[in-house]
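Right, I'll just put the structure down here and ask away after.
Left out: one protein chain. Kept in place: all the others.
Labels for the chains are A and B, by order of writing; each one numbers its residues from 1.
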Amino acid sequence: MPPAAKNLFEKRFLDLQKLLFKEIKMYEITFTLNGEKRIVGVQSNETLLDVLRYKLGITSPKSGCERGDCGTCTVKLNSQIVKSCLILAVEVNGQEVLTIEGLMKEGFTPLQEAFLEHNSFQCGYCTPGMVITAEALLETNPNPTDEEIKEGLSGNLCRCTGYIPIIEAIKDHVKKRGAEQ
Amino acid sequence: MAIVQEFKYFKPKSIKEAVSLLSQHKNSAVLAGGTDLVCNLKDEIVSPKAVVDIKGISSLNGITFKGKRLKIGALVTFSDLIKSEIIKGHFPLIGEMARAVASVAIRNRATVVGNICSAVPCMDSAPVLSVYDAEINLIGPEGERRIPISQWFKGNRKTSIKKLEMVTSITIILPAQTHAGCFVKLGRYAGEDLAQANLAVLVFSNHQYRLAFGSVAAVPIRAKRIEKALNGNPLEKKLIKTAQELIPQEISPITDIRASKEYRMHMCKIMFERAVKAAAERLEGAGPGYGTALI
Partner (left out) sequence: MNDLKYVGKPSPRIEGKEKLTGATRFVDDLDFGPGLLYAAIVESSYAHALIKNIDTSRAEDVPGVVKIVTGKDFPYRFGLYMHDRYVFAQDRVRFIGEQVGAVIARDPVTAKKAAALVEVEYEELEPLLSVYDAIGEKPKGIIHPDLKNYFHVPWFFPRADTNIAHLRKIRQGDMEKGFEEADFIFEDEFIVPRYAHCAIEPHGAVGFLDHSGRLTVWTASQSPYTQRHLFTQALEPLGFSHKDIRVISPAVGGGFGGKAGVSMEILAAALATVVKGSPVKVLWSREQEFYNTYQRQGVHAKLKVGVKNDGTLTALEEILYWDAGAYVEYGANVVNAAGLSATGPYRIPNLKIDSVCIYTNLPPGGPYRGFGYSEFIFGLESHFNEIAKKLNIDPVEFRRKNAIREGDTLAYGGKMNPNGLLEAIDKVAEAIKWDKEIKSDDPNIVMGKGISLMWKAPAMPPNAASSAFLKFNEDGSVNILVSAKEIGQGFLTVMAQIAAEVLSVPPDRIRVEEPDTDRNPYEWQTVASHITWGCGNAVKRAAEDAREQIFDLMERALGKKRDALYLEDAMVKSHDETDFKLPLKDFVIDGIMMEDGTWRGGPIIGRGMFMPEFSSALSDPETGQGGKPNVHYTVGAAAIRIEIDKQTGRIKVPKVALAVDAGKAINPAMVKGQVIGGIIQGLGTILYEDMRFDEKGKLLNPNFTDYKIPTSMDIPDEIIPIIVEVPQPDGPYGARGIGEHTMIPVAPMVANAIEDALGIRIKSMPITAEKVALSLST
């Protein structure tokens, strides 16, 4: 709020200021992003996807359709995968967000190794969302059937691979992990 | 993608606070999962001056089952329904429907209450809630009230909700008679789709039946005529045929870019037959497991 005017000249200046300045409500949110506490000011109409990509420099979640159909914006919110293009940034105040960068605190994961081995990607655009979704699937369902894998991935569209190499990588990873235990 | 509208955001900690906010900001929208609201904001279908995020109200969480009464809170997501032991044990039909909604990441956010508040004709939850004779619990500045689902839907995207009210939960009384159910959804393929037709059926051990269709009229249709024809009779081929022939009297599907009315009508007959047979088999402890795709 601008201070009260001391004289007529100041009053006229402050009146002019009121005409020129529009108040924008910013909401300060505090949340954990990939394990790190972040504080950032956002407007209520900014989506989580937009804030991640354009304010915080995390470009791995993508804007493929803006309707929650394609899955390229998939991130983890607390313990679940969500479509970040359909979440307002303000909603994640006090929550935990994980993107693919956060998955790799200890480097390339065994699932990513499996994806590399099986060529479970081509252009790479759907890949960050696909990896997050696959990792989350295996967290909630460590030994999925083929049908459960397909269902688990069904919210992530891929135009290049035809999905089969992705499914094979997941199955192979589960098998290898089972053999190790 | 930029949302053009500007709105205030609030996150009340109690229902009282939420109701107060809705009254204060006359043009406001309730935000739970957001899979519907955020999309509508982007498409500029709605322009609320305030968005009231109810996710901070813990009393809206939870699935409880006490004294045969199931209560689904306003914040319960479709994923919650799928994981719930209560639903698995007592209301497997609800779990079957929840699995058919969209895909995992959407189900983790989208709520059943949000689904019925949107009242879009292709809702998946409506036919199931209809055959359970669910009740919708609301609260507003004038206090609480309860509306049976049969009076909830008024038209395409229209419900009986009053301006400053919000839904707090849905309640269902578990039918006393032994029963089994089936939910079938018509999509254009096996992947995620909005229903071009869907239906829910309950088959009771005393030869009583409940049937509801969705996405084949502006509102879900509880098929009372068909129920009347079926009730009291054991399920067999002729009875199914009789019921199928009554379907055109119950539903009025339209032709749109998703499906023609002829195909929707045709499929409702097929879906009904497969669903009622599956439910009858499940009643005997046999039949396809809940969640098996029947079409």
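The definition used in the following text is that a residue touches a chain if its C-beta (ideal position, glycine included) is under 8 Å from a C-beta of that chain, and two chains touch if they have at least 3 such contacts.
For clarity, every value in this text was computed on a predicted model and none was experimentally measured.
A.B. asks: Of B:Met97, B:Ala110, B:Met267 or B:Leu283, which residue touches the hidden chain?
C.D. replies: Touching the chain that is not displayed is residue B:Met267.
A.B. asks: Just to verify: which one of A:Gln80, A:Gln122 or A:Asn141 makes contact with the chain not shown?
C.D. replies: Spelled out, the listed residue whose C-beta touches the missing chain is A:Gln122.
A.B. asks: I'm checking contacts with the chain that's been left out. Which of A:Ile29, A:Val51 or A:Cys70 qualifies?
C.D. replies: A:Cys70
A.B. asks: Considering the whole complex, not just the chains shown, which residues of chain B touch the missing one?
C.D. replies: 1-4, 188-194, 257-260, 262-263, 266-267, 270, 295
A.B. asks: For the chain that got dropped from the picture, name the residues of chain A it touches.
C.D. replies: Here the touching residues of chain A are 53, 57, 59-60, 62-67, 69-70, 72, 99-101, 104, 108, 112, 115-117, 119, 121-128, 131, 149-151, 153-154, 156-167.
Simple rule for what comes next: only the chains that are shown with their structure count from here on.
A.B. asks: Any idea how many Å lie between the Cα centroids of chain A and chain B?
C.D. replies: Their C-alpha centroids are separated by 29 Å.
A.B. asks: Where on chain A does chain B make contact in their complex?
C.D. replies: 25, 27, 43-47, 50, 63, 66-69, 71, 74, 77, 80-83, 85-88, 90-91, 93, 133, 136-137, 151-152, 154-155
A.B. asks: Tell me, which parts of chain B touch chain A in their complex?
C.D. replies: 1-9, 11, 31, 34-35, 38-39, 41-42, 51, 53, 55, 79, 102-106, 108-109, 191-192
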